[in-house]
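Excluded from the complex is one protein chain; the other protein chains are retained at their positions.
Let's look at chain A:
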């Protein structure tokens, strides 16, 4: 009797689905869609410049600030806030606005087609109130050096209490890009002030402090951290083989194979951030433009195909995607 009871279904597929989709973030677009990411995770997007890193952040941000539903139209957004910490100082609000409008437009167009009420692109005007509501959920701060970055992080929980926008839930903390002050901090020196127990101001101690502050903040308010990291060293693995043919001479066969393997597609990512940051990162994805592949689009110019590959946890395959203004689209 008890066994029979145990064997009977206790959850239908529908309830199962609704349970799963509430506990998981249903959001992430390609190329971040492969892994279930949760608040508390720290995702690092690493790649050369330009490889669409900031664009990925912007698209995720748009998804987050859009409402679930607005005036009867379903936008499928999260209706949550985003914190964007701009260390590169290259964020352009007009770009975000343009992408947001395009996204809203494409959703509206889709709805119009379904209901056979074809709206014309010419007389389509964007709902200003919707845009205003979305932009209010986008919180932004700009930093010019490590000290400003640290000061921002140190007073984050203090800001959280004083600003009402922060009170509503923030889903993402975005950092663009974490390695921005790498060189400056590596070269920084402290003035000696005759105290023995002072910590030396260095890349190491700054990074440790940054990680500690973010960790502390995440304990109070769990959120998903997305950080971009630009490669600061040019990829030397391929040219070396071309530049130094004598290497090939010594072990001809092995070197020949080596050249095959170290094509730009397989180039390893070279870590430069201190250990404190490396161990803080829970997920790492590498993005880069594909060297040969272009994809014919309906426009006159070909689109650049980008490759995304998870390095941590390591997934063996690469995702291909193209970047369009409307969004990032995975291609086969």
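Heads up, the rule we're going with is that contacts are C-beta pairs under 8 Å (C-beta built on N, C-alpha and C of every residue); 3 or more make two chains touch, one makes a residue touch a chain; residues count from 1.
Assume contacts and distances are computed from a predicted model.
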So one subunit is absent here. Using its UniProt record, which name fits best from "Polynucleotide 5'-hydroxyl-kinase GRC3", "DNA repair protein RAD51 homolog 4", "Transmembrane protein 237A-like" or "Mitochondrial import inner membrane translocase subunit TIM50"?
"DNA repair protein RAD51 homolog 4"
Which is it among A:42, A:180, A:281 or A:328 that touches the chain not included here?
A:180
Among the options A:44, A:88 or A:319, the absent chain makes contact with A:88
Among A:41, A:59 or A:231, which one is in touch with the chain left out?
A:231
Interface with the undisplayed chain - residues on chain A
48-50, 65, 88-90, 92-98, 132, 134-145, 147-152, 154-155, 158-159, 163, 165, 177, 180-181, 183-184, 186-188, 190-191, 193, 195, 197-199, 201, 205-206, 208-209, 212, 216, 230-234, 239, 242-243, 301
